[in-house]
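Left out: one protein chain. Kept in place: all the others.
Note that the chains take the letters A and B in the order they are written out, and that residue 1 is the start of every chain.
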Amino acid sequence: MDLQRIDRRVIYLLLLFVVGVPLLVKITLPISRFPDSAGIYDTIQTLPTNKPVIVLGNWGGSTMGENGPQSMAILYHLLKRGIPVMITGVDQQGPGLVEAMARELAPKLGRVYGKDFVNFGYRPLSSVTLSSLIKNIPDYMKKDAHNTPVAKIPLLRNVKTLGDCSMVIDISGLQGTTEDWVGVGQSAYHMKMASCVTAVGAPQYYPLYDSGQLVGILVGMRGAAEYEALVGRPGQATRLMPAQSGAHVLVVVLIVLCNLAYMQQRKTKGGATR
Amino acid sequence: MIPKKQLIAGITFLAGLYYLLNWLLPASWTGGKLGDAENTVGPFLQVVAAFSIGLGWFQLLAIQGRNLTQGPVSQRVNAVAFHLTFWTVLVVGLYVNVRPTELPNTAYAAKLWELLFNDVVVALGSAVFSLLAFFIVAAAYRAFRVRNLEAGLMMAAAFVVMLGQVPVGGWMLSWFPGGSAILPKSASWLMTVIAGASLRAIGFGVAVGAIAMGLRIWLSLERGSYFEREA
Partner (left out) sequence: MDGVSDKATPFAAFLGLLIASAVLLSIRRGRRGKELFLRRIPGLNSVDEAAGRATEMGRPMLYAPGIGGLGVVTFASLALLQHVARIAARMGTRILVSVCDPAVFPVAEEVCRQAYEIEGRPEAFRNEDVRFLAGSQFPWAMATMGLMGREKPASAFWFGAFAAESLMIAESANQVGAIQVAGTPNLDQIPFFVAACDYTVFGEEYYAASAYISRDPVMTGSLVGQDIGKLVIMLLIIAGVILSTVFGVQGNPLTGLLR
């Protein structure tokens, strides 16, 4: 068998196997603590409970596997601490999905819609409308996702501008949303900002984290699992980490095998030439 | 009559000038008027973009309509699937979201809408995104060859990041004190310092390139493109 030319369907089957088995058999692995995840946790721990946090549900079904557990862990932390949460987003699906998670957590934590969290739904924010939003939140939002006027939402009683919020957390499967908020929102109010992103999109956020513009990043499912460990509530991400570990190990093994065969081939060819 | 090219160049210049001045000039200089005009310009842009969706729809319908009547069997099957889903989502969406209180059976329609949106669109999206894992594994296996020292270093870095990002990386070296933190810390360092620095460098180049490109479009200096006939 030529290890340099394994049929891609065999590779697909192997991947299915290493991802599938840990989902069926319970495997427990220790969760690491990266400083990028801990940065968000430590910041939320110091936030005041009288100022809301804006949670951007900029994700949809496609990135639910990563952004879903991230949203759950972050919402759990915020609602448990009693920090008001304002949900919105530029994805049609995201805000509704995040609200559903908040509604799932609320009864257990004694929180209610309107007072402790509110969903403003999908807002097609361009940088133009973003600048309108940050200057006057009630005027831009007008109603929540369930058509309740902002005047009737207790959470918004003392909120006028972005400056009345304590932090923005962008949970995103889209490109450029964090950059928009860093460029417009943060430059205006010097807001604390964090970004929860898919693993595939994470590398471009490290410069923002390293420069202090982001207090932290949650990277894919591993970030969600770490956050679940930090808030002491192991959930979906923790359960799925062995599956992700299996996939990563498989990639490493395949690359090593392929390169061993490649080196062997080079050695043989070199010998023949000599 | 103003020639088409000059008209487009003039409108492009004025629109660009507005955004440039709005960004550059302090609000106190203009009494906030430039900034307030954003509330008009923003919706205007959204309306123009919304109309272009109609053009896209029109072409999709035209092509799939032709496939339905004239195409080979495989294309006819695709066209039937397209029309079925297109019209179902459109009709149910309009029924639920346009004046819901005045229409009968909106509760059933809302359930159908929820089924289509949450249980079909969301599930399909997740399924397609998960396919990426298969493509990544296959591409990494096919493309990653250690041909020289640089490629070897790249592979070592990739292994550290891949294993450091998952619990198994910590577990592999946990047999000696402090070992479990080695790979995660190294992965974090590689991403923040090494990858971060190179991404910043590329990012600066991209930003400067975007400024230059923006200037060329704003001043209609871009050669031979967008409605100008190239020599």
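The working rule: contacts are C-beta pairs under 8 Å (C-beta built on N, C-alpha and C of every residue); 3 or more make two chains touch, one makes a residue touch a chain.
Please read these numbers as outputs of a predicted model, since none were measured by experiment.
Trainee: Which of these touches the unseen chain: B:53, B:73, B:98 or B:149?
Mentor: Reading the full complex, the residue touching the unseen chain is B:53.
Trainee: Using the definition of touch stated at the top, determine which of B:2, B:24 or B:73 touches the missing chain.
Mentor: Among B:2, B:24 or B:73, only B:24 touches the chain that is not shown.
Trainee: Would you mind spotting which of A:71, A:198 or A:244 touches the chain that isn't drawn?
Mentor: A:198
Trainee: Tell me where the left-out chain touches chain A, residue by residue.
Mentor: Contacting residues on chain A, toward the hidden partner: 62-63, 130-131, 134-135, 161, 163, 174-175, 183-184, 187-189, 198, 200-204.
Trainee: I need the residue numbers on chain B that touch the omitted chain, in ascending order.
Mentor: Touch with the absent chain occurs at residues 22-27, 32, 35, 48-49, 52-57, 59-60, 62-63, 78, 124-125, 128-129, 131-132, 135-136, 138-140, 142-144, 199, 202-206, 208-217, 221-227, 229-230.
Simple rule for what comes next: only the chains that are shown with their structure count from here on.
Trainee: How about chain A: which of its residues touch chain B in the complex?
Mentor: 6, 8, 11-12, 15, 19, 29-36, 60-65, 93, 97, 124, 126, 128-129, 131-132, 199-200, 202-204, 206-207, 209-210, 219-220, 222, 225, 241-242, 244-252, 254-255, 258-259, 262-263
Trainee: Where on chain B is chain A touching in the complex?
Mentor: For chain B paired with chain A, touching residues are 35, 38-39, 41-42, 45-46, 117, 121-126, 128-130, 132-134, 136-138, 140-141, 144-146, 155, 158-159, 162-171, 174, 180-181, 184, 188, 191-193, 195-196, 199-200, 203.
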